[in-house]
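All protein chains but one are shown in place.
Chain nomenclature is as follows: A, B and C, assigned in order of appearance, with residue numbering initiated at 1 for each chain independently.
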Amino acid sequence: MTSVIEKATAPASSPAYTVSELLAVVSCRYLQGKRRVFAGIGLPTLAVALAQKSTSPDIEQVYESGVCGAHPPKLPETIADASLATGAETILTMPVLFGYVLQGGWIDVGFLGAAQIDRFGSLNTSVIGPWDAPTVRLPGSGGAIEVMANSQEVFVVMRRHNTTSFVRELDFCTSPSPIAARRADPKVPTRGAGVTTVISELGVFTSDAEGELCLASIHEGVTVEQVREQTGWPVKVLDSVTVTPPPTEEELRLLRDDIDPGRVYLR
Amino acid sequence: MTSVIEKATAPASSPAYTVSELLAVVSCRYLQGKRRVFAGIGLPTLAVALAQKSTSPDIEQVYESGVCGAHPPKLPETIADASLATGAETILTMPVLFGYVLQGGWIDVGFLGAAQIDRFGSLNTSVIGPWDAPTVRLPGSGGAIEVMANSQEVFVVMRRHNTTSFVRELDFCTSPSPIAARRADPKVPTRGAGVTTVISELGVFTSDAEGELCLASIHEGVTVEQVREQTGWPVKVLDSVTVTPPPTEEELRLLRDDIDPGRVYLR
Amino acid sequence: MAEKMFSLQNAIGTFVSDGDVVALEGFTHLIPFAAGHEIIRQRVKGLTLVRMTPDIIADQMVAAGCVDTMVFAFTGNSSVGSLYAVRRAIESNGTGGLKLEEYSHYGLLARYQAGAAGIPFMPVRSYAGSDLVGINPQLRKVASPYEEDVETYVVPALNPDVAIIHAQRADRHGNVQSWGILGPQQEVAFASKRTILLVEEIVDDDIIRSDPNRTLIPGFVVDAVVECKYGAHPSFAQGYYDRDNDFYRSWSAISKDPQRLQAWIQEWIHETGGHEGYLTKLGEDFFHRLTPTPHLSSPVNYGSVL
Partner (left out) sequence: MAEKMFSLQNAIGTFVSDGDVVALEGFTHLIPFAAGHEIIRQRVKGLTLVRMTPDIIADQMVAAGCVDTMVFAFTGNSSVGSLYAVRRAIESNGTGGLKLEEYSHYGLLARYQAGAAGIPFMPVRSYAGSDLVGINPQLRKVASPYEEDVETYVVPALNPDVAIIHAQRADRHGNVQSWGILGPQQEVAFASKRTILLVEEIVDDDIIRSDPNRTLIPGFVVDAVVECKYGAHPSFAQGYYDRDNDFYRSWSAISKDPQRLQAWIQEWIHETGGHEGYLTKLGEDFFHRLTPTPHLSSPVNYGSVL
């Protein structure tokens, strides 16, 4: 798999930006008005940090490890960085984080990644091929099943956008969308809207009233046709589909100079 | 209700002792070989402290509030004394104390009191009279139901021994013995032996193989007949029934001089 | 960030309404007396008071007519006396009318846990054979799907309208730090729709952030933060003031006589006008005898490579 766009073509009037920068900026914009974001290290951290410094000063990131209100003295390299604990406001125990915070419904937006996503936002992070004799063993759910089942909504960042990642049918449904959950177990209550927003290297999908992921915007230099070709299901394109407004100079300045000057995640 | 014996008659060779001292000493003796005792403040505290200083240096007291390994700088007056936290080894959260420690089966001996006890060691701490229009409203279970259901065995200290406290039938069964529990709900697993030892102002009852509380010893100056008269069920008397050996000078010295010199619980 | 700092009066006025299910928690330690007094002062009615251990504060609230229903596990004034207002409202020869929903400690705590965790019920390892099962229809059984012929009792999730708790310190964002006996405060705050937090002192952000594992409840769970020094009196706040055992011992005599009890409420709650007035009435030197000798925690190092 190679990325369709490694670097977007820069329009004459704006500076060039990397895919990472684009994904962080677009994610940040969709975070407007949200309060508590459950996310790991990496692009979501940049998106939340950018939101804090721009549109959403009150936004908070909650980490799977139980850290809330992190104020790391330096940008952490990994989710396991000691600096995430240094100066944090709270470190919750795991039963409190998963039981009370996640299952209790306190998370507005959960950020997830996946090897495969389907039309209604169910995710595979377990295996390629059959579970008991896979071609590729992936890490598994971790907390993804709980994040999907308990956040008010979920954002998915998919760096690679092609027909092996945006699939008609998942090899394995690790984290089902609420729609899939209700179909499988109508008596088990669900919470939240599931995946409402997918930000990929090609564009942005948002969910419609039925929960179907529809193309809402394409990034600069990408065509709708390209998205159709790289997506394993017949893509519904919103009437309002637009070209994603490119990162502004101010957004890029904040990312590059303030938030990640060492290009820890922007690499 | 008045106590049958406010002060035991002292044999010529030994010093006089109070009922509190007697109950503490006898309780202590039954604690030999036990490790973890779940108990409130008062006589059980004295019994555990005495055991620590005599036969059972490793014995530990666990408090309902979550305090384990208490080393209070002064003898606490109440279970809510700040000194219980000062210098303690551990203060557990309530879910850990009740969930993991008690329900997890880590308690060897639970100490309980009650307004009424029956022949198989079920206890009433809720009401005298009907529950919805009681003559006397008692405090209720607190943690007693969990202590009874989850300790390996239970000791009950009954200061007042008469036919209104040792009853044929409880007005209300707050904390059932495992025997009563299995009869009511045969499919719900029980743990432990329930009440194995009752220490009253008149004597000591221990449970037989069927869980029935049988008279094992009578205190100095008490007759078996007196116990029968003051007990609401036909008392089974063990063949081995003896006179409770009175507190020794050393036991009394430890209690009076070392453990409770201010007579906080010995009053 | 939404402003969370409230006066006690405004916090109760804003977040507690007639008919609410109010969980007022604190297990022997950090009992939110000042908040209970303010509820009485504002003459809130028809409350369902949820409290594992309804004690003097419950006696006062029942006597003041704030409480219709009491959900509890142990009601009493430890070993030093009785709660006569509560008893009069329950016993057959009393003035009656208090509805009860009775649990054991872990039963009620497990209801908070299930409420906090968004699950319909919590299994508990007890209740078989207890007469509580007969008088409390919330205690039910479920068959284990793992073993033949094994059942467990369960309790249902509880999500009070308001949790009211007291703690030693917090920052202005409501990040709560507490130590000593912790009680069910964390569970009840997460389980409740709204949470009012009273603290002995508001501290700088840096103090809280120096010890993040000490934060029992994150700020996002807290709706109102009230700085309320000595707000747990006659209960205690570890390291700030000890328990006023004299007051606890004196309560039976007050509570036993309905007229004297009403006069006490009038004098100490209504006429003081607020917690400040209550402290003034106690007098400037009151807390001297209850002031602890310091016993400080050893530091731990949260550092990382810079």
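Operating definition for what follows: contacts are C-beta pairs under 8 Å (C-beta built on N, C-alpha and C of every residue); 3 or more make two chains touch, one makes a residue touch a chain.
A quick note: this is a predicted structure, and the numbers were derived from the prediction, not measured.
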item	value
Shown chains that the omitted chain touches within the full complex	A, B, C
Selected from A:L75, A:A149 or A:L255 as touching the chain missing from the view	A:A149
Touching residue (missing chain; options B:T55, B:T90, B:T164 or B:T223)	B:T90
Chain not shown, touching residues in chain B	35-36, 57-58, 60, 67-69, 71-74, 81-83, 85-92, 96, 99-101, 103-106, 150, 191
Sites on chain C contacted by the missing partner chain, in the whole complex	114, 117-125, 140-147, 150, 152, 154, 156, 168, 177, 179-180, 182, 207, 210-211, 213-214, 238-240, 242, 289-306
Where the missing chain touches chain A, by residue	41-42, 64-67, 73, 77-82, 84-87, 91, 93-95, 98-99, 102-103, 122, 126, 129-146, 148-150, 170, 172-177, 180-185, 187-191
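Note that only the chains that are shown with their structure count from here on.
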item	value
Labels of chains that are neighbours to chain B and to chain C	none
Rounded Å distance between chain B and chain C, as computed from the means of their C-alpha atoms	29
Whole-Å separation of chain centres (CA-atom averages), chain A against chain C	40
Chain A and chain B, separation of their C-alpha mean positions in angstrom	58
Multi-chain contact sites of chain A, meaning residues that touch two or more partners	none
Touching two or more other chains - residue numbers and ranges from chain C	113, 186-187
